[in-house]
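I have a structure here, written as C-alpha cells, and I will follow up with some questions on it.
Complex shown without one protein chain; remaining protein chains in place.
Lettered A, B, C, D and E in written order, each chain numbered from 1.
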Amino acid sequence: MTQSKLVKTQRYEAGVLALNKVSPGIEETMMNSVEHIAPFFKQYVVESFGDFFSREQALSLQQRELAVIASLSTLGHAQPQLQFHIQAALNVGCSRTEITEVISTVALYAGVPAALNGLRTAADTFKSIEE
Amino acid sequence: MTQSKLVKTQRYEAGVLALNKVSPGIEETMMNSVEHIAPFFKQYVVESFGDFFSREQALSLQQRELAVIASLSTLGHAQPQLQFHIQAALNVGCSRTEITEVISTVALYAGVPAALNGLRTAADTFKSIEE
Amino acid sequence: MTQSKLVKTQRYEAGVLALNKVSPGIEETMMNSVEHIAPFFKQYVVESFGDFFSREQALSLQQRELAVIASLSTLGHAQPQLQFHIQAALNVGCSRTEITEVISTVALYAGVPAALNGLRTAADTFKSIEE
Amino acid sequence: MTQSKLVKTQRYEAGVLALNKVSPGIEETMMNSVEHIAPFFKQYVVESFGDFFSREQALSLQQRELAVIASLSTLGHAQPQLQFHIQAALNVGCSRTEITEVISTVALYAGVPAALNGLRTAADTFKSIEE
Amino acid sequence: MTQSKLVKTQRYEAGVLALNKVSPGIEETMMNSVEHIAPFFKQYVVESFGDFFSREQALSLQQRELAVIASLSTLGHAQPQLQFHIQAALNVGCSRTEITEVISTVALYAGVPAALNGLRTAADTFKSIEE
Partner (left out) sequence: MTQSKLVKTQRYEAGVLALNKVSPGIEETMMNSVEHIAPFFKQYVVESFGDFFSREQALSLQQRELAVIASLSTLGHAQPQLQFHIQAALNVGCSRTEITEVISTVALYAGVPAALNGLRTAADTFKSIEE
C-alpha cells in the first residue's frame, strides 16, 4: 500500500479553520472525487491553504481573495477554482464591483478572453446567489 | 454607485462598425451575461476591437483574423472566442483550408493538444454552418 | 484542391504500431471530427507519435507516459488528451499511484488548480474503468 | 504609408495623467524602442491604461496595482512589466509586505517557479531603491 | 548507446529545402548546442518544419510566417524563436508593418506584456538589420 491516508494534523485543522472563514463547511465536500484517489493531495491543499490564508497580519482576507481572483483569471483554465474564490471573496466582504473590476483589469495583462471567461464565471456565480 | 454605464462613444460606434464587418449584428448579443455586471468592460472590448480592426491599411481583415486564430489556438483556454473568430474569418473571406492550416501550424509552436482542440472547434463551427 | 489526403506512409504505419502498444485500435477512431477537415494533421500526429514513442531504448513506455501526464497536467487546457494518456499509462503498466503522484507533484510547479483538475480527470478515468 | 503616428487624443492625455499617478514622468521614456516601430501600439497602451486606472471609484490604485502584480506573476514571462508595477505599487502606497505576500500567494495557484521568479524581481526592485 | 544519430532522411532534405526558403543556410548552425545532446530532436524539428512549410498550396510562406509570429508572441516565453521568425518573415517578403501589426493585435488576446515583449524583439531584429 503506497498511498498514505489523509492525516488530520494540527496544520490541517488550521487549514480547516481558514477555509471556514472564507467558505463555511467546505472542507467536508471539497475535492470529494479526488480525495478517494489522492488523500495526500487533499491534505496538502488544505494545509497549504491554511499556511497562506491564516497570515491575515500580512494581507487581509479581502486583499488575498482579490489577488487569487486576479491569478485564477489570468490562468484561464481554472474556472472551477475561480468560481469558488468569487464566492469566497463575497463571503469575506469584497463587493461585486471589486471582483468584476479585478477580473476586467486582467484583460490588459492576460488578454480579453481570460477576462471575459472570468467575468462569465462571475456572472454565473452572482446569478446562482440570487436564485 | 461605482459601476459606470456603457457609454456609446464615437470610438464605440467605430467598434460596432468594425464588428459588423466581421459578424453583422453581433454587438447586440455579445457578452450579454457580462454586460449586466461589467458594462465598462463591454465598452472597452468593443472600442478596442474597433481600434485594431479598423486599421485595414496595415493588415487586411483576412490577415488579422488568421493572426487572431493563431493566437487563440495557442492560448488553449479560449474556445468560445476561437469559435467566434473562425466564423468571422469565414465571413471576411478566409477559406476553410487557410483556417485549418493556421490552426494545424500551431501544433509546432504550442503543441498538438492546442492545435487539436482548436481544430475540433473548427470542425464544430463548419458543421453548424452546413446544418 | 489544396488539402492533401492522409497518406499512410511507412512512418504512419510505425505510428499506428506505437499507438496500438498504448491504446489498441485507437487509430481508427482518433480525431474523427478533425480528420475530415484536416487529414494532413492526423497524419502528422500519428507519424510524430510514432517518432517519439518507438524510441523505447531511450525511455520506456511507462516513463514516457508519466512525462506526458506531467506535461499535459501542467498545460491545464488539455483534459481530453490527459484522459487519453492516463488510460494509456494504465495500459502500459503504470500504477494508479504513479499517475496520481505525478499529477499531484505538478501542484508545486504549475499550481494547485492544474493538479486538481488533472486529478479530477484521473478520478473520472479510473471510475469509467470500474463501471 | 500604413503606420499612423501616435496621436495625443484626450484619452491619451487622461492616460498620461493616470500613468503619472503611479510613475511620474514615465510616458516620455516608456516603450521607446517600440514607439519607433509601432506608434499606434504605444497610443493604445497609454489610452487603455488610462481607461482602467482612472476608475478609482471602482478600485483604489493600491488595490489595482496588487491585482496587476498577481496577474503578472502568474504569467511568468512578464518580468519587465512586473518590475514596473512593483515600483508603481510602492509609489501609490502599497507596503513591501503586501507586495511580497501577493506574489507568494501566486505559488498556490500558478506554481512555485512563477512566485519565486516574481519575488526575485521584487528583491531586485527593492534593492535598486536602497542603492 | 541509446541516442540515435541525426539521420538525413528524404524528409530531412525536404526540411532543409523549406528552411532555406525562409532563412538560407540556417540548418548548418541551428540548434548547435542542442544537436550534440539530442540529435534526434534536431532531426524531428527539421523534418516537421518541412512537413508544414512545404504546404505552400494551403498557405503561402508569408501567411504561415505571420501565423507563427502570432503564436510565438502569444506564448511569451519564446523570444529566440520569435526573433528567428521575424527575420524569416522579412526574408519571404512580409512588410515590417504586417509584422508589428500582427504582434500588436496579440495584445487584445494574450495581453499587453506578450505583445510588448514581442515588439521589443521586433525592434531589436529590425535594428540589427540596419547596422
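Note that a residue touches a chain if its C-beta (ideal position, glycine included) is under 8 Å from a C-beta of that chain, and two chains touch if they have at least 3 such contacts.
Remember, predicted model here, so these are calculated numbers, not experimental data.
Visitor: Looking beyond the chains shown, say which of E:L19, E:L59 or E:L72 touches the absent one.
Guide: Going through E:L19, E:L59 or E:L72 one by one, E:L72 is the residue touching the chain not shown.
Visitor: Touching residues of subunit C against the unshown chain: what are they?
Guide: Its contact residues with the unshown chain are 48-49, 52, 55, 58-59, 63-64, 66-75, 78, 81, 97-98, 101-102, 104-106, 108-110.
Visitor: Hey, which subunit B residues sit against the chain that's not shown?
Guide: Contacting residues on subunit B, toward the hidden partner: 107-114.
Visitor: Just checking the interface: what residues of subunit A touch the absent partner chain?
Guide: Residues 2-4, 40, 44, 48, 51-52, 55, 57-58 of subunit A touch the chain absent from view.
FYI, only the chains that are shown with their structure count from here on.
Visitor: Which integer distance in Å separates the CA centroid of subunit A from that of subunit D?
Guide: 25
Visitor: Where in subunit A do residues touch two or more other chains at once?
Guide: In subunit A, 48, 72, 75-78, 81, 97, 101, 104, 107-114 touch at least two other chains.
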